[in-house]
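These notes are about the structure you will find just below.
A single protein chain has been omitted; all remaining protein chains appear in their positions.
Labels for the chains are A and B, by order of writing; each one numbers its residues from 1.
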């Protein structure tokens, strides 16, 4: 199976380790991974901030870059939701504005075959035990897009439970938003920070060493809050945990 | 006044310019695939559920049969120390004995009602799933105000005939244009810290007598 990795602009620039982990993990599971270098950004920040018309060319570009693959996998719940849920909506809006079906027709094929990483593993590859080893106490934060847009349900948790050596500790108030919210983090910095602090305090109360999530944007916000609060935990993307093995442990 | 009527209707019509003429009619626009009721129960089990849900919202539930009703009512009123009891015109006269009855008169002022100790009524229908009594102003229930101002309300429900399982079933039994009061437990509020406290303006004590015929 030949799949394209849509890494996302944030991961490409700030979290290349997550990208390398996805490549390692999928390759280990027998998937041929490609990284089309013409990829950039899905346009989520534009769209969610009110610049839908600026997001449209990015959606078209995304569709052009990824059209030829069997599946598109991304280690970001919010970017997966953008492509799958909001691209078709942008198409509908363009149609309602009298601009025809072109956008809807362009985005439809890629929207249908875009998967968030844990969804791809569980639903498409049909695996929950990916042969990982990670001997640490971990608590898991299900991000809003994963929880309420993509309805990932217990997929990430099933994957984590199958990791050898990993102790999964339930996070109190897990379903509450961490407060990142894209430009919300700076437009409403006080509320965003207060939400982040509460999430970090909840994570801290579990006694886990690691706060895991399937989206680095949320982890960037929570990790930045943790170091500021001098909380002795570290944020780790789920891909990096799943990629870790006894032979090649994540350091 | 009529100016604003035309103005608003005109605004509505312009706002809906995108709605096609031949849109799906009401009958087909609303899917009704929700339940007619929740769960399968015998009539007796439905009455049990009603009792359970009434009690859950702090109504005090009693059970009796038709011959036993007068003594149950007399006992409840005596226990309460009620000296005067408000009685709607159509309440069966043999239900109440040995207590001063105050007739519900159209001209009784709210102040007069406020001086009455208790009120006894029947009901139109009771809903088991929600623990609700519906009063529709029929002769055995009287005007809505008589079950509102006095602090103690005793409501007699004929079981199982007057009991339905669900809200949809209750609505079907009722006549929309009758003035109606749906009562689920005594008056309550959640206005202080979202904590439920029973007893604000309506009767603070609601007693329900479930009466079977036999």
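Going forward, contacts are C-beta pairs under 8 Å (C-beta built on N, C-alpha and C of every residue); 3 or more make two chains touch, one makes a residue touch a chain.
Everything below uses one rule, namely that contacts and distances are computed from a predicted model.
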item: Per UniProt record, name of the chain withheld from view ["Sugar ABC transporter permease", "Tryptophan synthase beta chain", "Formate dehydrogenase" or "LutB/LldF family L-lactate oxidation iron-sulfur protein"]; value: "LutB/LldF family L-lactate oxidation iron-sulfur protein"
item: Residues of subunit A in contact with the chain not shown; value: 4, 7, 9, 11-17, 19-20, 23, 34-41, 43, 45-55, 57-58, 61, 68, 89, 93, 96, 144-145, 148-149, 175-177, 179-197, 220-221, 223-225, 227-228
item: Contacts of subunit B with the absent chain, listed as residue ranges; value: 1-2, 4-5, 7-16, 18-19, 23-24, 26, 29-35, 38, 53, 57, 106, 109-111, 114, 127, 129-132, 137, 143-145, 148, 167-168, 171, 176-197, 199-202
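Assume only the chains that are shown with their structure count from here on.
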item: Distance between chain centroids, defined by C-alpha means - subunit A, subunit B (Å); value: 52
